[in-house]
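Of the protein chains in this complex, all but one are displayed in their positions.
By written order: A, B and C. Residues from 1 in each chain.
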Amino acid sequence: MSTTSPGSESGHHDPHLAHHFENAEQQADSAKLGMWIFLATELLFFSGLFCAYAMYRANHPEIFIWADQFLDKKLGGLNTVILICSSLTMAWAVRAAQLGRRRALAILLTATLVFAACFLGVKGIEYNTKWKHGLLWGKYYHPHVEGAAESGAAPVTAPPAAAPDKAAAASDGTEIPPAAEGPAGLAPANAPAHEIPASAPKNVQIFFSIYFVMTGLHGIHVIAGMIVIAWLLRRTLRGEFGDGYATPVDNVGLYWHLVDIIWIYLFPLLYLIR
Amino acid sequence: MAEAHQTTGVHVVPLKVLVAVWAGLVFLTWLTFAASRINLGSLNLWVAMGIATAKGSLVLLYFMHLRWDKRFYALVFVGTLLFVMLFVGGVLIDTTHYQSQMIPGYAPGMHGQ
Amino acid sequence: MTSVNPPPPGEGAAAALAVGGDSYLSHAKGLRSWIFTLDHKRIGVMYLVAVLTSFFLGGVFALLVRTELWTPGRTIVSADTYNKLFTLHGAVMIFLVLIPSIPATIGNFVLPLMLGAKDVALPRLNLASFHLYVVGAVFLLAAILTGGVDTGWTFYTPYSVTTGTSVILTTLGAFILGFSSIFTGLNFIVTLHKMRPKGMSWFRMPLLLWSLYATAIIQVLATPVLGITLLLLVAERTLGIGIFNPALGGDPLLFQHFFWFYSHPAVYIMILPAMGIESELISVFSRKHIFGYNFIAYSSIAIAVFGFLVWGHHMFVSGQSGLANMIFSLLTFSVAIPSAVKVFNWLATMYKGSIRFDTPMLYALAFIFLFAIGGLTGLFLGALATDVHLHDTYFVVAHFHYTMFGGTVIAFLGGLHYWWPKFFGRRYSERWGKIAALLVFVGFNLTFFTQFVMGSHGMPRRYYNYLPQFTPYHQASTIGSYILALGFFVMAGYLAHSLIKGERAPANPWGAATLEWRTSSPPPYYNFEHEMTAGDPYDLDTVRFVSRAEGWVPATEGAGS
Partner (left out) sequence: MTTLLHCALLALTAAPGKPSFLMPREASTVAGEVDHLFYLVLGISAFFFLLVVGIMLYFVIRYRYREGVAAEKTATHNTALEVTWTVIPLTLALVIFAYGFKGFIDIVTPPANAYEVLVTAQKWSWQFTYPNGYVDKDLHVPVNRPVRLVMQSQDVIHSLYVPAFRIKRDVVPGRYNKAWFQATTPGEYQLFCAEYCGTGHSTMLAKVIVHRPGGFDTWLADASNLLKTMSPVDAGRHLYTVRGCAQCHSIDGSGKTGPTFKGFFGHKVVLSTGQAITADEDYVRESILDPQAKVVAGFEPVMPTFQGRLTNEDITSIIQYLKSLSAGPKGGGGK
C-alpha cells in the first residue's frame, strides 16, 4: 500500500486515507454507501415524474395512445443502444481503474463521453422535429403536422359557463356531462387501445409536457454525468488512479449506470405505447 | 497484464462478463422493440416493464457489481424502490377514483391558440 | 482509531484544554478557517448561528402577523402584506429553522462525539451542506427583498402559478435547502453505519443517534420528492408545462399529492430529533437508566416508515376520493401509536428517579406537556368527520404549533442548554434560564391554546380580516406571542452573557454517560485524546460527582475512559 504516487491528502503513509478514517477499506465503504444513498435520492427525484406519467396515463390513456404516433421509435431504440454501449465502456473503465491501467482508463472514459455526446445529438434531432411540428408542452402546443392538423387544432374545450345550464336542470334530470371514466388499473383496460381515435383527444399537450420534462431532466443528468467523467479524465491524464485506487471512478460509474437504467425505463414508457 | 495490484476487497469484473451483459442488454432492447409491435392489449405495458426490469437488474447486478458487493447496498436500492412504488401507488389509488368529478377536456387556458 | 499526532498526552493536557487552550474554537483563526472548515464542530456552530438568526427573522414575521390580527380590519399592514407575512413566517420557520435545527446544529456537533469519532464520515459533504444552506437562505432573502411571496408555505397551484409575487425565488431557495438537508441526512447514515466505536452495537447507541438515524432516512427518501415538486412548479411558471395548472389540462390535486408526500414526512424530520434529545435529557436529569430502550429505538424507525403512509390526511376535504380518505385516515391513527409509546416510556424512566430541575429538564418536562396536547389534538384531525369541520381552521394552526413549536423548538432549547457547556465551555445562568423557560411556556400556551377554541368555533386560517366575534381570542393570542418574544429576548441575553463571562464548564457538568462528556468542554479539534470504547450510554453509575468546578468524573478514575 506504500506506492509513492503523489497523494492528494497530506503525505502520511497512505496517500488517499483521510485523517478521520481507521483504514482505507472503511473509507471506500463509506464513499460507496454514500454514493448508493445518493442514487436513492436520484431515484426518488425521478419517481415524481414517473408518478405524474402513471397518473396521466391511467386517467387519460387516449392522449398517450394518440400522441405516441409522433415519437420516432427507431431513434428512441438507437438512443437506448447508445446508452447501453456507454454503460459498457464505463464499467470497463472502472475495471481498468481497479487494475491500475491508466491508459485503458483514459480511452474508455473518452469513449463513454463520445457515446454520451451521440445520445444528446440524437435527442437534439428529436427535439428539433418536435419543435418544427409545434408539438410542444403546455401552452406552446399548437401542432401543425399532418397527423394532428386536420383533426381539430386546439382541443375543443367545454367552456364551464355553458355547463351550468345543463347542470342546473335538476327538474328534467339531465345529468352533469358524463365524465371520461378512467380505468382503475394502470393499463387502459377498456379504452379503445388499438385504433388511434380519429379526432385528437383533448389536452394532448399534457403528454408532451411529460415527455419534455422527463427526457429534459434525464438529458440534464446526462450532461452532468459528462462533466464529471471529463473531470475524471483530467485526473487520469494527470496521473491518478494508477495504483488501483478507484473509488471516484467506481462512484461515477454507479451514477452513470443509474442514468442508463432511468433511460431503460423511459424508452418503453414513452416510445412503445400500445 | 498482471503487473498492477488491486485494492483489497474490491471485486474486478471479468471482461467476458461485461461484454456478455452488454450483449444481453442489446438483445433485450430489440426484444422490447419487437414485443411492442405485437398487440397484446393491456398486457403490452407489463411486458415492456418486465423487459425493462430485466435490463435494469442486469445493469445493477453486473455493471454496478451488486452481485459481489455488500448486501446492504442492494437493500438500500430495493428499499428506495418500495418507497417509489408506495408513492406512485398512493397517488394512483386516489386519482383514478376521483376522475368522475373531472370536467372532461377542461382547458379554458387553451382558447388563445 | 489511529489518533493523528495528538499533542503530547499528559495529565495537564485535558486540564489545559478545559481552560480553552487549544479547543476547536481557538485552534485556527480567521474567517477563512471558519468558512472552509471541515471540522464538524465548527460547522455545527455555524449552523447554530444561522438557524438562530433565521429563527429571529421568522419570529419577527410571527409578531407582525399577530400584531396585525389584534383587530379585525387593518391594524398595521394591508391584506397583501399580511399574506406575505404569514407565508414568509411559514417558509422561514420550516425550511430555515425547523428542518435543519436539531440535526444540523446539535446533530453535527454531538453525533461524532457520541461515536467517539474524529469527524462525520464525509466532512466535505458536511461543509457543502452548510454552504447550500447559506445559498438557499440568500435565495429566500432575495425573495423577501423583491416583495415577498404570498402563496402560503404550501405553494398550492393554481394560485402559486398565477400570482405575481416572487414564487420562483422562494421555490428555488427551498429547492437548494432541500439538498442541504439531503446531504446532512446522507452524512449521518454513512457515519452511523461506518464509524461506530468498539463496544457500541446498534442497540448500545444513545437514543439521540437512533432518532437522528430515523430522521436521516426520511431526509434522504422524502426530500427529493420536494425537489421534483418545486422544480415542476418553477417549470410551470416559466415554461407553462401545465402539469398542475387546470387551465392547461393539469390537475391541482396532483401537486398536493406531490407536496404532501414530502411535507408530512418533513414534520417527522422535525419531531424525531426532538424526541431523541428528550430521551437523553429525561434519563440524565432523573439519574435513571432509560426505560424500554428497544421500544423507543424501534418506535423512531416506525415513525419514520409510517410517516410515509399518511400524507393524504392533508387532503381530506380537497376533493380526494372517498377510498383514499378512508385509507389515509386509518393509517394516520397508526402513526400516532409510536409517539404515545415514547411518551409512556419517558414517564416510566422518571419513576423512582432523583429528578433535578435544571433548565434542560424544565424544557424536557414542558415537551411532554406540550407534545401530549399536540399529539392528542391530532386525533381530532385524523378522524374524517371532525376533520371536515376543523380543516383549514385555527384548530389546525394550533395543532401544528403545539407539535412543531411545543415539540421541536422546546426540545431544541432543552438540547441547546444541555450541550451549551460542551459547545462553548461555559455555563449559562440557571436562574435566568428558568425565568426564560417560564416566560416561553406561559407565552406559548396563551398564544396557541386560545387558537384551539377559536378554530373549533369555525375561524378559518390565513384570514386577514375576521369576524368581530373572534376578537377576544385573537387579542389574547397576540398578548401571548409578546410574552413569548420577551422570553426569547431574555434567553438571548443570558446566553450571550454566558459566552463572554460565563462560569467555566467542566468536561461533564450534568453527569451523563455518553461519550461526548468524556472529552473536554469545549473539545479539542481532534475530539478525543485516545480511542474510546463505548459502554451502556445510560449506565449513570459509571460517573460520580466531584464538585461543581470538576463536574462528574468517570467513577473508576483512569480506567476505561
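Everything below uses one rule, namely that a contact is a pair of C-beta atoms (placed from the backbone, for glycine too) under 8 Å apart; a residue touches a chain by one contact, two chains touch by 3 or more.
Computed from a predicted model, the values in this text were never measured in an experiment.
Contact with the undisplayed chain is limited, among C:V77, C:I368, C:L499 or C:A555, to C:I368.
Contact with the undisplayed chain is limited, among C:P206, C:G307, C:G382 or C:G414, to C:G382.
Subunit B meets the missing chain through residues 98, 101-103, 106.
Where subunit C meets the chain that is not shown, the touching residues are 79-80, 83, 150-152, 156, 158-159, 162-163, 246-247, 251-253, 286-295, 317-319, 322, 325-326, 329-330, 333-334, 336-337, 340-341, 343-345, 347-348, 350-357, 365, 368-369, 372-373, 376-377, 379-380, 382-389, 391-393, 453, 456-458, 460-467, 538, 540.
Note that only the chains that are shown with their structure count from here on.
Subunit A and subunit C have Cα centroids lying 35 Å from one another. Distance between subunit A and subunit B, defined via averaged C-alpha coordinates, is recorded as 11 Å.
Counting partners per residue, subunit A has 29, 33, 37, 40, 44, 47, 51, 55, 139, 155, 202-203, 205 as the residues that reach two or more other chains. Multi-chain contact residues of subunit B (touching two or more other chains) are listed as 72, 80, 83, 87, 91, 95, 97, 101-102, 105-110. Residue ranges on subunit C touching subunit B, taken from their complex, read 193, 221, 225, 242, 245-249, 251, 253-254, 257-258, 261, 308-309, 311-312, 319-324, 327. Touching subunit C in their complex are the following residues of subunit B: 72, 80, 83, 86-87, 90-91, 93-95, 97-98, 101-102, 105-110. If you check the complex, the residues on subunit C that touch subunit A are 1-2, 4, 117-119, 121-123, 125, 182, 186-187, 189-191, 193-195, 220-225, 227-229, 231-232, 235-236, 239-243, 245, 248-251, 254, 257-258.
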